[in-house]
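One protein chain omitted, others in place.
Then we have chain A:
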């Protein structure tokens, strides 16, 4: 059961979005997230939703995979909606009970916040569903490089991410083994209240941690034996190269930014369309 968890949610198909340079995708996702917080009108959201749907269509990833991410943050969305609905002060009070009041402004604000959160999750899912974890770590290493001067350990961060990704399945396997071993000796993980359940995890966590440390030590030695000494004079087998399609994508991203600013301006001029 525990082995079935997939790491990274990469959806392996061949699409123009999959083929894009991970750095471009990372930049675009970043821009996309910023614009989500700049938009202040429903027209703006319609535009973003339209763009997002087009991108998803091109990526060939079934939309239900995109929506999976929303399920996990449903609680946050509901909570946000509730707070915004009843806590927003406004002039057109529709309903009031104690300190809770329902206003027209509140309804709009709640709606916008929910759309924002949903778009945020779906947008970042597009990135993780179309990019392999390695491409993503390589891109992060590359993008962090300029910050090295101010002491950001770009290479080390990327190496840590790679090793974490490499060892997640190994440690999951190990957890499974330890659980079975403890169950064989009569451990009970499923009954009791929350406190008891938490306590029953200790016999799993202690051996798991000990073995993780042992693995770390052995891995460090194996890495040293293979001449690892940080990123000094280190080369890479697969270099990231920008293709023509990557530049096209960047231009489209620029158009997108201009459009967002344009819509912002339009909604100032015509406030009645909200």
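To be clear about the criterion, a residue touches a chain if its C-beta (ideal position, glycine included) is under 8 Å from a C-beta of that chain, and two chains touch if they have at least 3 such contacts; residues count from 1.
Definition applied: contacts and distances are computed from a predicted model.
> Write down which listed name, "Glyoxalase", "Glycosyl transferase", "Energy-coupling factor transporter ATP-binding protein EcfA1" or "Cytochrome bc1 complex Rieske iron-sulfur subunit", is the UniProt protein name of the chain that is not shown.
For the chain missing from the view, the UniProt record says "Energy-coupling factor transporter ATP-binding protein EcfA1".
> Looking at A:63, A:221 or A:270, which residue reaches the missing chain?
Counting the whole complex, the residue in contact with the absent chain is A:221.
> Check the options A:49, A:107, A:134 or A:208 and report the residue that touches the missing chain.
Touching the chain that is not displayed is residue A:134.
> List every residue of chain A that touches the chain not included in the displayed model.
Residues 133-134, 162-163, 165-166, 169-170, 173, 215, 218-219, 221-229, 233-239 of chain A touch the chain that is not shown.
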